[in-house]
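Can you keep this structure in mind? I'll have questions shortly.
A single protein chain has been omitted from the complex, and every remaining protein chain is retained in its original position.
Presenting subunit A:
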Amino acid sequence: MSEEKKEEEKALPDGARGAGEAQTPPVDPEREAKLKAAAEARAARAAAKEKADKEAAEAAPPEPKPPSPKQPELERIVELLKRDVSEEAVEDAYVNELNGDMPTVVVRNAHWRPAAELLKRHEELSFRYLRNVSGVDYETHMEVVYHMVSLGTKREAAIKVKTEREGASVYSATPVWATAGWNEREIFDLLGIDFPGHPDLRRIMMPDDWVGHPLRKDYEPLDSEV
């Protein structure tokens, strides 16, 4: 690639990069054959899997499961949130069977701050220990997950707050749990979710002049050589 072309490519905005490389490569018969063989193998595997799935579905008709022992815990959290915060505070609630029936509640963003206060301070729940905060980019939306536990009763809960991808923003939980501080900074840095109410929201892992948020699914590095 000529020096000039390189310059030009750097000047282009993110999405436009690579558009200049549309020349067709010379056809390599060996490579073509390999590609074809790989495609055939893929198709065969997919067909086999489909067949196996179908058989499995026929063999085991789903049985109604008994309700989880943690169902009452979940219902109590939802009840309290609805009663003391707002009727609309809870978007969704379920037990996460994969994770030892962890009670999981999706709280609406607008009600998240008072909900956080309630979860921590309510005598019955007393989720005083916030053990983990994760951010997830689901491509359709973003999600912040707060895993908390009550040290007295050892009950756990996962609280999720959903937000749009564009202008993602979730009310900060740092004024409620100090431990959320750096965790939220990390999510801000790597996923680009804003946390209004956070006392010190800056990048924490990446340099201050970094462009973009690396853990977003559509992240493209500004300088492809880094």
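Everything below uses one rule, namely that a residue touches a chain if its C-beta (ideal position, glycine included) is under 8 Å from a C-beta of that chain, and two chains touch if they have at least 3 such contacts; residues count from 1.
As a working rule, contacts and distances are computed from a predicted model.
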Chain not displayed: protein name in its UniProt record ("Insulinase (Peptidase family M16)", "Carbohydrate ABC transporter permease", "YeeE/YedE family protein" or "NADH-quinone oxidoreductase subunit D"): "NADH-quinone oxidoreductase subunit D"
Of A:A43, A:A110 or A:A178, the one touching the omitted chain in the full complex: A:A178
Per the touch definition above, residue among A:P67, A:G100 or A:P196 touching the missing chain: A:G100
From A:A39, A:L151 or A:V211, residue that would touch the chain that is not displayed: A:L151
In subunit A, positions touching the absent partner: 96-100, 102, 128-132, 134-137, 145, 147, 151, 154, 158, 177-179, 181-183, 186, 190, 203-207, 214-215
